[in-house]
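Let me begin by presenting the structure, written as structure tokens, before commenting on it.
With one protein chain withheld, the remaining protein chains of the complex are depicted in position.
Chain nomenclature is as follows: A, B and C, assigned in order of appearance, with residue numbering initiated at 1 for each chain independently.
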Amino acid sequence: MPSSETLAALRAFVDERDWDQFHSPENLAKSISIEAGELLECFQWSPGFDQEQVEAELADVVTYCIHLANKIGADLDEIVMKKLESTKAKYPVELAKGRMTKYTQLGDSPE
Amino acid sequence: MPSSETLAALRAFVDERDWDQFHSPENLAKSISIEAGELLECFQWSPGFDQEQVEAELADVVTYCIHLANKIGADLDEIVMKKLESTKAKYPVELAKGRMTKYTQLGDSPE
Amino acid sequence: MPSSETLAALRAFVDERDWDQFHSPENLAKSISIEAGELLECFQWSPGFDQEQVEAELADVVTYCIHLANKIGADLDEIVMKKLESTKAKYPVELAKGRMTKYTQLGDSPE
Partner (left out) sequence: MPSSETLAALRAFVDERDWDQFHSPENLAKSISIEAGELLECFQWSPGFDQEQVEAELADVVTYCIHLANKIGADLDEIVMKKLESTKAKYPVELAKGRMTKYTQLGDSPE
């Protein structure tokens, strides 16, 4: 993740513009937050949304995530799977089923 | 993007916990912003960072991006490539090379 | 805004810890985003909320806003009032009443 074509296209885009100098991990992390805000703006006043607009803003968030992963030498599939393992441990099915309770409070069952 | 294994694992995680009911596009967009903030926290006071911590927080952002893409029926590779085409048009190499100037001001050349 | 007591207390807090060196405008802007994410977390999965938790997170956002205003020499009441004037002009009562339409599309009336 992403496909090797997408990855190559993003790298070429940055190289052609000589933008790698701006792509510090810190600047990319800021960029992810900024774009996440623009994505959220699609839902600012209601849960309803415009498909095309959400796709475009989600694409921006993911683009910067790919740039950041490249920059720090991380593989997105790998880190997502690794994190999933730890999340599974924090939210065992029998405690978390049908409830969105923070894992630190999962023990406090309502019975 | 992501790999079919990652995608299947994330879907199983949600299904087993019966969490699809919470995964409205709006809630997922909020979640992306929240996790983007946690990623940014790795760089709050300095550009230096802890690799493992950044990978874990980046994984959270990307995980919710995958959930949102699934939810609205979007393919991440496809929307990233589509957005890249429009970004290329906004930032032509000859104007944007080595400069991080917003595209709306790219015409205002310094000469 | 804020009261002179609050302002003095916040300044003393920073001075005693010798933290002014970390309070660059950029770091404070990051901090505002990070804390805004924590505030949003109070509403991640539902519109319902815990009053005390929201107050504590809102306080963090506002605290960093006050630090940033101090740092760049801005008066919060003044900039809020100035911005209100320009927002009023963008959203005239007769067009904006009861509608949350972005000002750029306000002319496109539904009739």
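FYI, a residue touches a chain if its C-beta (ideal position, glycine included) is under 8 Å from a C-beta of that chain, and two chains touch if they have at least 3 such contacts.
Small disclaimer: the values here were computed from a predicted structure and weren't measured.
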Identify the visible chains that the left-out chain touches across the whole complex.
A, B, C
Chain not shown: contacting residue from A:L40, A:A59, A:M81 or A:A96:
A:L40
May I ask you to list the residues on chain B that touch the chain which is not drawn?
30, 33, 37, 44-46, 100
Spell out, residue by residue, where the missing chain touches chain A.
22, 27, 30-31, 33-38, 40-41, 43-45
Provide the residue numbers of chain C that touch the chain removed from this figure.
1-3, 5-6, 9-10, 13, 16-19, 21-22, 24-26, 29-30, 32-33, 36-37, 39-40, 42-43, 47, 49, 51, 54-56, 58-63, 65-66, 68-69, 72, 74, 76-77, 79-84, 86-88, 91, 93, 96-98, 100
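Note that only the chains that are shown with their structure count from here on.
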Rounding to the nearest 5 degrees, give the angle of the rotation that lays the CA atoms of chain B over those of chain C.
180
Please tell me whether the contact surfaces of chain A and chain B are same or different in residue numbering, using the over-half criterion.
same
Roughly how far is chain B from chain C, going centre to centre by Cα mean, in whole Å?
24
Going by the touch rule set out above, which residues of chain C reach two or more other chains?
30, 33, 37, 44-45
